[in-house]
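Okay, structure first, notes after.
A single protein chain has been omitted from the complex, and every remaining protein chain is retained in its original position.
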Amino acid sequence: MSKNIGMQVVVTSVKQVADTVKCFRFVPVDGSDMVLPRFSGGSHVVVTMKGKDAAGNTVTYRNPYSLMSSPDDSSCFEISVLRTENSRGGSHFMHDQVKEGDILTISNPVNLFPVSAGGRKHIFIAGGIGITPFMAMMDALAARNGKFELHYGFRSRSHGAYWRELEERYGHSRVRTYCQAEGQMIDFGELLEHQPLGTHLYVCGPAPMIEAVKKSAREAGWPDENVHSEEFLAPPSGQPFIVKLKKSQRNIMVGEHQSILEALEAANVDANFLCRGGACGQCETAVCSADGEIEHNDHYLSKDERQSGKKIMICVSRLNGRELVLDL
Amino acid sequence: MKGGSNHAAALRALNAADYWEAPTIPTLLTRLGAALSTAHMGLRLYVAGTEGFIGQVMKVGTDAGISFLSIRTEHRGSLARRVSCVHCKGITENVTTNPATCSHCGLTLLVRDHYSRRIAAFQGVCIDAEVPGDVPPVEEAFR
Partner (left out) sequence: MGIQFKDETFRDSFTFKNSPQTIKRFPFPFPEDKYMYSVNIEPHVPGAKGSVYEHLFDVDEHYVSEMRDRALVLKEDPLRCQALPHMMTAQWDLLELIMECKSKSYPEHFTLEKQGDKWHWINRPLGIDDTFTFGDVSTLPYEPMEYITRQTQGDFAIMDQRDNNLWMDAGMVTTQADWSLDFDIGMNFMEWHGPVPLAHQMGVFERALKFLLNLQHGHPVRRLNWTMTINPRLDTSPENYHKWGKDRTEVTPDNVGDKVHLRVELQSLWRLPRSNAIVFPIRCYLIKMSELVTEPKWGRRFHRVLKDLPPELADYKGLTRYRDTVVEWLSKYDDGKPTSIGFGLD
């Protein structure tokens, strides 16, 4: 029941919303009786893409993208995709191949980055494409008169998506933008001062930004319980290795630019997953033995669990070595 | 608090941003609630005292928006419990025995190891509901 492959949707609009960002709108396929579910702000869906690699072989990409449309609008879903320079294929596929009328498969929405319902005030800090989950969160908060402010940094006015619309919709008292090209920077320390008790802080953006915000919050005496972040990791590349499945007695090669999960799926092995970004814990798999060193790249396993060498998150972690035996 | 009055001079000399001696727990809780209502993030709450005292301070803290997970506590002194009668909802303070008598409705209560942060009390359930009067010997359980 944890297989989360979900529903078919049709792309009804593709819009270039910033230099390297496109917005995609999905609706249910015509004639199906499917209704898009409502969702909570901060949810993402996993989009399945069938593309071709450089050698012309069919490859399946599955990437998580935050839902940015209004959670109260069940007529469509919207996501935004940044065209990344070191794309493993997914973001280039979305940018270069997907056009209006195409049919894609998306998962049910899953929320690993929810607004803390009891929070007195919510401060959102976005860097670049990290703006997307906050758009749905702010929409939901505004609908129930929740107190929030957004601090949004981007490289240049043409690189930043949606900043103009957000300023117009919520006003300058709630939305502050910071344009790096114009020398504007978010002063985290100043931002964290004088916030009322019960304020929650959310950050989404590049890893160094998340680390900087967390560090500032810690220095300002904020408890970890009030600081939330989301960062989807792309599975890192590495040397190829063999995965041996103990129960089904199979050997599967994991390629240089493949995750274990992707290699299993390519070999038609059904594996559990939800976020594919090392955050949710759904793909936790028992390790029988490892000839080599496990490279844990997830945000999920504890230090002790990593050291035990008995568990691996197969969506982002891999082996630096020859062979990994999994209890599958 | 009275018991700590011999430390008052030493504590005052530490020059805390706010130092206040309360005559009773309720007056202390009221004063704390007022201080927290205008406090900012970065303020952290540390509590030391009996279980019942810690529970009540934590409740003031969480009512002010502080996550209880971020409150640091240290138990000192008696293990006497605050007990909430599940039947009449009355709170009995300083319960040291099990069973104990509800100070509101008079039922004899079994004090369970089931604690509610929201009420800041352990649960008390009538011990002789099935056979009235069939009560085990009273033990000094929480000192």
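When the chains are written out, they are named A and B in that same order, and each has its own residue count from 1.
Heads up, the rule we're going with is that contacts are C-beta pairs under 8 Å (C-beta built on N, C-alpha and C of every residue); 3 or more make two chains touch, one makes a residue touch a chain.
What you see is a predicted model; the values in this text were computed from it and never measured.
Here is the thing to keep in mind: the chain we left out touches A, B in the whole complex. Although one chain is not drawn, the whole complex shows that of A:S87, A:N111 or A:S317 it is A:N111 that touches it. Within the full complex, the residue among B:I25, B:I71 or B:V125 touching the omitted chain is B:V125. Residue positions on chain B in contact with the hidden chain: 67, 69, 84, 86-87, 89, 107, 112-119, 123, 125-126, 129-132, in rising order.
On the side of chain A, touch with the chain left out of the figure occurs at residues 1-2, 4, 37-40, 42-43, 71-72, 108-111, 114, 116-118, 140, 143-144, 225, 274, 280-282.
As a working rule, only the chains that are shown with their structure count from here on.
Computed from the mean C-alpha positions, the centre of chain A lies at a distance of 43 Å from the centre of chain B. Chain A makes touch with chain B in their complex at residues 118-120, 192-199, 220-226. Partner chain A is touched in their complex by these residues of chain B: 36, 39-44, 64-67, 69-70.
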